[in-house]
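The other protein chains are all here in position, but one chain of the complex has been omitted.
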Amino acid sequence: MTKLTAQAAGTFAIAPTPFHDDGRIDEASIDRLTDFYTDVGCDGVTVLGILGEAPKLDAAEAEQVALRFVKRAKKLQVIVGVSAPGFATMRSLAKKSMDAGAAGVMIAPPPHLRTDDQIISYFKQAQEAIGDDIPWVLQDYPLTLTVVFTPAVIRKIVMDSPSCVMLKHEDWPGLEKISTLRNFQKDGSLRPLSILVGNGGLFLDFEMERGADGAMTGYAFPELLIDVVNLSKAGKRDAAHDLFDAHLPLIRYEQQPGVGLTVRKYVLQKRGIISSSAQRKPGAVITPQARAEVDYLLSRVARVDRRANLQPQSSAAG
Amino acid sequence: MTKLTAQAAGTFAIAPTPFHDDGRIDEASIDRLTDFYTDVGCDGVTVLGILGEAPKLDAAEAEQVALRFVKRAKKLQVIVGVSAPGFATMRSLAKKSMDAGAAGVMIAPPPHLRTDDQIISYFKQAQEAIGDDIPWVLQDYPLTLTVVFTPAVIRKIVMDSPSCVMLKHEDWPGLEKISTLRNFQKDGSLRPLSILVGNGGLFLDFEMERGADGAMTGYAFPELLIDVVNLSKAGKRDAAHDLFDAHLPLIRYEQQPGVGLTVRKYVLQKRGIISSSAQRKPGAVITPQARAEVDYLLSRVARVDRRANLQPQSSAAG
Amino acid sequence: MTKLTAQAAGTFAIAPTPFHDDGRIDEASIDRLTDFYTDVGCDGVTVLGILGEAPKLDAAEAEQVALRFVKRAKKLQVIVGVSAPGFATMRSLAKKSMDAGAAGVMIAPPPHLRTDDQIISYFKQAQEAIGDDIPWVLQDYPLTLTVVFTPAVIRKIVMDSPSCVMLKHEDWPGLEKISTLRNFQKDGSLRPLSILVGNGGLFLDFEMERGADGAMTGYAFPELLIDVVNLSKAGKRDAAHDLFDAHLPLIRYEQQPGVGLTVRKYVLQKRGIISSSAQRKPGAVITPQARAEVDYLLSRVARVDRRANLQPQSSAAG
Partner (left out) sequence: MTKLTAQAAGTFAIAPTPFHDDGRIDEASIDRLTDFYTDVGCDGVTVLGILGEAPKLDAAEAEQVALRFVKRAKKLQVIVGVSAPGFATMRSLAKKSMDAGAAGVMIAPPPHLRTDDQIISYFKQAQEAIGDDIPWVLQDYPLTLTVVFTPAVIRKIVMDSPSCVMLKHEDWPGLEKISTLRNFQKDGSLRPLSILVGNGGLFLDFEMERGADGAMTGYAFPELLIDVVNLSKAGKRDAAHDLFDAHLPLIRYEQQPGVGLTVRKYVLQKRGIISSSAQRKPGAVITPQARAEVDYLLSRVARVDRRANLQPQSSAAG
């Protein structure tokens, strides 16, 4: 697999980790997920992210999941989330993943970081821990991680670490941050950096217009992300928004903290891609009311985008 | 003005506090805002909330703003946000507002509360501070206030305080919370309680279906909130969602933390209701790019809902 | 009263706000407190700090308390805590206090500040709000305020604002911070700045040796703070530590968050300085067990420092 570079663009799906109902890792579903992402046209897949229930896996399991994705992915670049409470664990998973063929790793800040210096220093040490030769993605996600990066801090981290090639951008609000970073590049103070956006895609329409290179998020219809990214890059603004807006009610529903993953797994199961929507404990369960709401949203999306038609199909459906 | 009761329902607009460009309170705009909310059919208006930049006002100014809204509102019930670091300030503003004719007050928890007991005890003391005769609204807004209420804690607070007549619900995710509270009422453990929903209206469509009595939020088109509330109550589900979905891209854009208020004030100014979109310091400023994005969103909403057509109009526009 | 300068040194007592048992402000006790601080040799007194239950006062009461202290203090410099959720309230109290003769004001950061830029920008705006002519004290107290200042951020704030003349230092741990700031002055990057230390005096012994100019804290025996500051300045290291260590068990007991104020008010009441140990609601109450523990500690301190002998005295006591 080729290594991740600052030229990376397009759509990287954030993969959930599929479990059996009893909490065991479901490897067959990992394979189906990987094939699905490949078939719809994703450029990459990010595994063991926050969405991927990574902290619930022990070290051996994390390695097992990462390697299963890497082995199965032929055309996709795989990014492995290696965030960990300590550098020993981070390094260990990073090395094993890269040895197996991963394209890069992703690192989120631990929640206790507060000052600019603490943040900068943490990522300097993290990069030393994994070594200079592993391309890595900086995850900027204040809502969940409680660490706030200014654009200048991101610039400093990137300029300090040549192997930092990508920003996973999910600050909220975040549109001005993309513009500021792109302006840093225009004024020559920031080197090339891929910016893929998260937040469930909730602002993907405008984030692309502000200069994002693509999406990296877990919306259960990566096809939509791909289309919006492509339409936006092709300058078809209205078309991009039209399609995006058709999905927005569901995107919004999925982006609820905590509940979101139950929705994603429910939809992916409904699509026949993963066998069970179970989360490993401690995890949330989708309620019957929520399920009915998602079904209703799917039916509404399907009026515009037939890929969202997941109803049990009669003979001549399609 | 009649006092707020647990039967309150419909749409209460959260009013921004209008300032002149130099930071002085703009009383003429308060009057226009009040008239606007009345004319479009709001049931009430909530002033000096978080959106209302209340902490930036000194005590005399807070009283001035509250009383100006109360005096101007003839048909609207006015709820005054009285959250304060201490009970002396809270009581003082509550008394003065009620004396002037407010319908009730709203109280948010201070951010240091953590345990169930701390939360319950705080609201018991707050109610003692303002006195038994002032109807009050409990604000549940963890994202901004960092205090997490379980449904059981809300029930306890409400059952302890007969004058607590309404929940401003803006937990996130929050759909199951509404269902749980309504189930408490079915099983007889919770007395009648009005539930109005906030969060910029981002989940208003489903919140109504879960049992909310209406909306209390600051979306710059309260007309949309009113319509969705009414359609939903009339059982016109698809129509409610159709209209809601047309506005959702803008609702979502407005709901960005920090930035949201700049958008709301920009739109309200564009609608001719407030004179200036200025926030008092420290405040955010809408960038030219954001302004253009909002204009684009307005033009898209206007394709479905002509009330969003805020373009300078030629002679025969409409 | 002379205005506060960067040459300020010695001991500034942090005054509690005395209340009657029913929560009303006790002005006679304010006078006695002021006289007491003067008589024992304090250089100043800081009122309406965190210890002073300032947020529990409404605006008029805050002004009343501040002015009462200012009027009574003849030889003491009075610093008024003006921290507030908004600049309007801060400015209002600052102006009134200075007009009445206060020496300066103290400003703490609001808890939501995170990045270096946010912190620096806040204090820039705060200084603009109160005006250039009011000397002010920067309060650095992460444990309670949750805002973390690096030494470089403090330097930036001080260099940006000529009227910032003092740091109330109560970071924890904080010894290296004092050394770093003093080194900034040696290398010419930081102008003169008074550093008074808080944290209940728990590290006063070494803080003086690291370069503090004195103490600003609420320990119920300001005499001890004065003595340790003076002995340390006179280079009598062992004597300073001997006296400090005798008080340390009580200093430590007083420094418990939340409980500390109950102890301080209890001791000050026992010393005959304030009439009631009551806190305004919501407040803690000293338990009988805690009272007995404090009495025991006082009796132990009194073996070395007879000023701590607060027992009801028989005829020939002393």
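Letters A, B and C mark the chains as written, and numbering starts fresh at 1 in each.
The working rule: a contact is a pair of C-beta atoms (placed from the backbone, for glycine too) under 8 Å apart; a residue touches a chain by one contact, two chains touch by 3 or more.
In this text the structure is predicted, and so the values were computed from the model without any measurement.
Novice: Using the document's definition of touch, tell me which of C:2, C:125 or C:256 contacts the absent chain.
Specialist: C:256
Novice: Which of these, A:7, A:125 or A:183, touches the one chain of the complex that we don't see?
Specialist: Of the candidates A:7, A:125 or A:183, A:125 is in touch with the missing chain.
Novice: Which residue from C:125, C:189 or C:287 sits in contact with the chain not drawn here?
Specialist: Among C:125, C:189 or C:287, only C:287 touches the chain that is not shown.
Novice: What residues on subunit B make contact with the chain left out of this view?
Specialist: 114-118, 148-150, 152-153
Novice: Given the full complex, what residues of subunit A touch the hidden partner chain?
Specialist: Subunit A touches the missing chain through residues 55-61, 85-89, 91-92, 111, 121-122, 125, 128-129, 280-282.
Novice: Since one chain has been left out of the picture, which residues of subunit C touch it in the full complex?
Specialist: 172-173, 175-176, 179, 202-203, 205-206, 209-210, 241, 244-245, 248-249, 252-253, 256-259, 287, 289-290, 293, 300
One rule holds for everything that comes next: only the chains that are shown with their structure count from here on.
Novice: When the C-alpha atoms of subunit A and subunit C are each averaged to a single point, how far apart are the two points in Å?
Specialist: Spacing between the chain centres: roughly 49 Å.
Novice: Roughly how far is subunit B from subunit C, going centre to centre by Cα mean, in whole Å?
Specialist: 40
Novice: Taking each residue of subunit B in turn, which ones touch at least two of the other chains?
Specialist: none
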